[in-house]
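A single protein chain has been omitted from the complex, and every remaining protein chain is retained in its original position.
For chain A:
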């Protein structure tokens, strides 16, 4: 499983600083909610596809970005057809597709570590509100590290319960999993403090 969507490359889009890409994404998202016309959306879609071509991203990949949202888009399209007009339905779908493709372009051309850096710098402004950016980064790193651990524990517990004939019971899996997590938290916290870590 590819853990991030990043695709290495050397295109113009890749080389833009992540913070500008994220700011542009927010800005254009707001614009999309303000303006509403076929011509504007058509132009934006055209520009987006040009940007995709610039980064040498394949058509397959573009489709893969939209596929998880097909069901939602279809439901909204039908709802709009039913409650409003087909023009309104097409406009809404176009706007959503533009948003999704823009977000996907940013994700495909930016490393997760770079985005994490941007977020940490952005959060440093919140230091005066009591948020420690180093602790946030620490929590994120820990969380990422724990995901495979919890998945492994879940598999273990599933097999153990299956051996006891309790495979179909969700509660029989959830209880030992969470108790294990809580006990693991105590051990890990003790280990961290024993190593004098202080963010």
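Here, a residue touches a chain if its C-beta (ideal position, glycine included) is under 8 Å from a C-beta of that chain, and two chains touch if they have at least 3 such contacts; residues count from 1.
We adopt the following convention: contacts and distances are computed from a predicted model.
One subunit of the complex is not drawn; among "Light-independent protochlorophyllide reductase subunit N", "Na+/H+ antiporter subunit A", "Corrinoid/iron-sulfur protein large subunit AcsC" or "Biotin transporter", its UniProt record names it "Biotin transporter". Across A:23, A:43 or A:151, the single residue that touches the chain missing here is A:151. Interface residues of chain A facing the missing partner chain: 1, 3-6, 25, 29, 33, 65, 68-69, 72, 75-76, 79-80, 83-84, 88, 91-92, 96, 99-100, 103-104, 106-107, 110, 112, 115-116, 119, 132, 135-136, 138-140, 142-147, 149-151, 154, 170-171, 174-175, 177-179, 181-186, 188-189, 192-193, 197.
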